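Excluded from the complex is one protein chain; the other protein chains are retained at their positions.
Then we have chain A:
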Amino acid sequence: MNKKVEDTYDAIVVGSGISGGWAAMELCKKGLKTLLLDRGRDVKHIVDYPTAFLNPWDFKNGFNNTNQDKIDNPIQSHNYSPADKHFYVSDKEHPYIQEKPFNWLRGYQIGGRSLVWGRQCYRLSNLDFEANLKDGVAVDWPVRYEDIAPWYDYVESFVGISGQAENLPHLPDGKFLEPMELNCIEKHLANSIKKNNEKRVLTIARVANLTRGWDNRGPCMNRNLCTRGCPYGGYFSSNSSTIPAAISTNNLTIRPFSIVAEIIYTDQTKKATGVRVIDAISKEEFIFKSKIIFVNASTIATTAILLNSKSKRFPNGLGNDSGELGHNLMDHHSSTGAMGIHNGFNNMYYKGRRPCGFLIPRFVDENNPNYLRGYNIQGRGERQNWEDRALNMKGFGLNFKNEISTPGPWSVWMAGWGECLPYHDNKISLSEEENDQWGLPLIKIDFSFKENEKLMMKDIMKNSVNILEAAGFENVEGFSYDKPGGSTIHEMGTARMGRDPETSVLNGNNQIHAVKNVFITDGSCMTSSACQNPSLTYMALTARACDFAVNELKSGRL
């Protein structure tokens, strides 16, 4: 096999999603010639958003997926609709092995899942960074809030995040643009919550949707069609933001259709020298070399690359001295909550489609004796429309038509986003029998929620029902869907940070303990999951690690 050695770069970034985009931009801005690899196609901001301006009637089957979709893409089709399916992979072409049911939602393209993310941005706090140490669970985070806080400031100032300061120690405020606004029913719920328990808060979601123009993007037009890609640049994605900024430095080379098969390690320098890439289309192999490598292929994919990077020094995967590589997979659970309708405020409505809901931050200083950690509640209030009422309203004909075309009762849907503990036996590994069409081993995922998560779910349901009933909602129904792991698309862990090389893969600067020029700053690095939507933390850790890496490089230590 002829492996062509291509150009040599200062840095290689593997993956162009939310953290890879940040790595590419930061390294380019600091003057490094950077190669950005992604296994999927290129997606250019605005021009590659083919559905962004379509009306509902432009979709032949409405927003229903076809039977063929459901057969070929049994996992992805749960999440996509005809409006955004082009940003999801084909399960048929990109299989993986579920040792237990696990929904692995993926977007193989420049920009990755930053095109379709939920956009909510919450800081972790020392309640989270100290939790493992206090509880004696897994290993201690090697960082504290004070280490990350300036980097939260830094990334928030670039991303543009709308939100309301609440002065909560456990959910620190950030650098916010003007908040989006709660509607009538949400304000009513907020007041009721405050009245019944003064420690509890309901606040507008903190989202990477712009309430005013920012960085030549936006503002958000309140269409709520974000997952199609925003032609106004109303929300943050790699495509709209970090990648164009990286390109403008003239230091960036982007190579789509580049599947990284392994990271090449040499014992002489105890460093990685580059990556072996398989062209996704031609299947030709290439080697690219660089001084430093950032692996940001997303939690499971990044760890699979490391596991597949075997050498004499690292027979079980690059940097896997601890044996922890692949272990401690986590995902938030978010399928338990409650909904109800409210018969007040009948003469009030809203205009526009706000691209976010509300947040009830984690309850602290309350007695939750039977499980560890906690959850926040996310939800939204609105007046029911024809979608909600199609089958709930009996009848048909003229009166029915009149009734269903007017605003229905106010309703609130909300669910708990819950922390998942890091369990050693929740893990990924590589198949020894089955390969994909590029000859790379299939990934096996073995994950389940356990007792702690299940006890928390019960508490979520109880509290959600109580909160709605206390606020005068009717027909309140608790729900708890038994959704497999991965469904929240917050998978993290598998290459955790830690203080001790014997029990963790990465140090406090996201460096592989034993391979100092390889950095992992996507969700793989997480030592615990907290309950906050995690992307903001990945971005902050990435910017911080880039700063560290370039300083190390300049001072000759890498």
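Please note the rule applied: a residue touches a chain if its C-beta (ideal position, glycine included) is under 8 Å from a C-beta of that chain, and two chains touch if they have at least 3 such contacts; residues count from 1.
Note that contacts and distances are computed from a predicted model.
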| item | value |
| --- | --- |
| The complex's invisible chain, by UniProt name, from "Gluconate 2-dehydrogenase subunit 3 family protein", "ABC transporter permease", "Glutamate transport system substrate-binding protein" or "Na(+)-translocating NADH-quinone reductase subunit A" | "Gluconate 2-dehydrogenase subunit 3 family protein" |
| Omitted-chain contact residue, chosen from A:347, A:367 or A:555 | A:347 |
| From A:312, A:394 or A:557, residue that would touch the chain that is not displayed | A:394 |
| Option from A:182, A:377, A:471 or A:541 whose C-beta touches the chain left out | A:182 |
| Chain A residues touching the omitted chain (full complex) | 55-57, 59-67, 180-184, 187, 221-224, 346-354, 382-383, 385-387, 390-391, 394-398, 400-402, 404-408 |
